[in-house]
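So that we are looking at the same thing, I have put the structure below in structure tokens.
All protein chains but one are shown at their positions in the complex.
Letters A, B and C name the chains as they come in the text, with residue numbers starting at 1 for each one.
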């Protein structure tokens, strides 16, 4: 088990009801953590519509998440 | 013979030494009048690099010029 | 220079910041909050951003534009927070010696910014509802420009 900071934006923030949390998890990768959180909170966006970010940089879903990392899930962007 | 107002712009105005003149001419078309003036004043621009305008509207070189018309010669433009 | 701004954007000051004695062309793009989107009357909107990542990605886009096009200077500023109808949401400006590069780089920057920078838009509609743009579970149809 490790402790990870998870950040939520936009529709994910609304669906989770908070912008950031500390998560204790045994999951290894960003993708596994999203699957775990999505099942728990009923997120509507499938992972293929999202990107992951690790420590404020884009990262592949297969990236290993380590103790103390900041993990974010990026819904489809809509600037402009 | 008829009397025509001729307007000059940019390099033609410089080469003619004035911006406008009244011309008495027997020439029929805009092209013939340019040939006459070009021979008299030594304009450097050949007609294929110019356009003619009659009464403040573009006109073909073959346009008939009538008494009292305003004839202008348009050097290659360079706005912007 | 890419930045996010919680305050209104001043396009005049930004355009002046791009001046350069060699510049013959300045192309700008302004994105404004419009009164309808996809046929629905809009009352206002809000932008949320993932700040450090948005600024990194925006800076990368400007660097890419400078590598691809012979430009002199380029800037992009995007608003965050609540915006009213008609307000300026995003400003892009590019100076170059010649206009082709200024136009092409300006368009590259706004196209890439809209596609890649982690910023999200929530529209408030006249009927009292609100929604995040592009947040449907399935990517339905082409994304609406701009």
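Note that in this section a contact is a pair of C-beta atoms (placed from the backbone, for glycine too) under 8 Å apart; a residue touches a chain by one contact, two chains touch by 3 or more.
Computed from a predicted model, the values in this text were never measured in an experiment.
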item	value
Displayed chains contacted by the hidden chain, counting the whole assembly	B, C
Of C:2, C:29 or C:120, the one touching the omitted chain in the full complex	C:29
Chain B residues that touch the omitted chain in the full complex	7, 9-11, 13-14, 44-46, 49, 53, 56-58, 72, 74-80
Residues in chain C touching the chain absent from view	11-12, 15, 19, 21-36, 85-86, 95, 97-100, 102-103, 106-107, 110, 145-146
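Definition applied: only the chains that are shown with their structure count from here on.
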item	value
Interface ranked first by C-beta contact pairs	A-C
Relative to chain C, chain with the most remote C-alpha centre	B
Whole-Å separation of chain centres (CA-atom averages), chain A against chain C	25
Whole-Å gap between the CA centroids of chain B and chain C	49
Distance from the mean Cα position of chain B to that of chain A, given in whole angstrom	74
Touching two or more other chains - residues of chain A	none
Multi-partner residues of chain C (each touching 2 or more other chains)	none
